[in-house]
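Missing here is one protein chain; the remaining ones are kept as they sit in the complex.
Take a look at chain A:
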Amino acid sequence: MEAPPVTVMPVTGGAINMMEYLLQGSVLDQALESLLHRLRGLCDNMEPETFADHEMVHLLKGQQGQPFLLRARHSLSSPTDPWHLRYLGQPEVGDKSRHALVRNCVDVATSQSLPDFLNEMGFRMDHEFVAKGHIFRKGSMKVVVSKLWRVLVPGNTENTEPLSLSYLVELSVLAPAGQDNVSEDMRSFAEQLKPLVHLEKIDPKKHT
């Protein structure tokens, strides 16, 4: 399963408001090997780690305001592992001094009854996909290179087709709110991956 962020546990006596700093980019399928080779050289020396995850995006619609969105993810390669429930807040692009997109983030590890439980809470599944790829780490930074697969028959993760001819590349760090200096480290790491991949802060609002 895709490795969860480095710091997700609450501290004793109250949880920290965690922010995810994110840079995104993509590479064509043909360029994957050279990017992986570069990442193996740059990142921490660890066992090559791959994952195949199924993600379901659930919506809770209230009487007013925006629907509440939660992501439930589980590993297809290790089905007995806990599920991963994720809340992501509104992304903030910020000014030029901040080099990464920032969004509030809550990660919860749960038991396998998560889909039934979300259904009981009133959430309804909006869409689902399968992500397969590789994970790298560099200190507190996490690099995920993954291909997204469209699920053709709802709930059947065997029957999928690739969403595009490219791989999504995400560089992320989880840090307490206000630690904008991590975006500087991310920028310098992203520089080292050029020209294989251009990691940028992509405003999702501009793509809806």
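Here is the rule we use: a residue touches a chain if its C-beta (ideal position, glycine included) is under 8 Å from a C-beta of that chain, and two chains touch if they have at least 3 such contacts; residues count from 1.
Quick note on the criterion: contacts and distances are computed from a predicted model.
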Of the candidate names "Proteasome subunit alpha type", "pantothenate kinase", "G1/S-specific cyclin-D3" or "Mediator of RNA polymerase II transcription subunit 20", which one corresponds to the UniProt protein name of the undepicted chain?
"Mediator of RNA polymerase II transcription subunit 20"
Which of these, A:48, A:65 or A:195, touches the one chain of the complex that we don't see?
A:65
Taking the full complex into account, find the residue in A:58, A:84, A:132 or A:201 that is in contact with the omitted chain.
A:84
Tell me where the left-out chain touches chain A, residue by residue.
1, 3-10, 15, 60, 62-65, 68, 78, 80-82, 84-85, 87, 89, 106-111, 113-114, 116-117, 120-122, 137
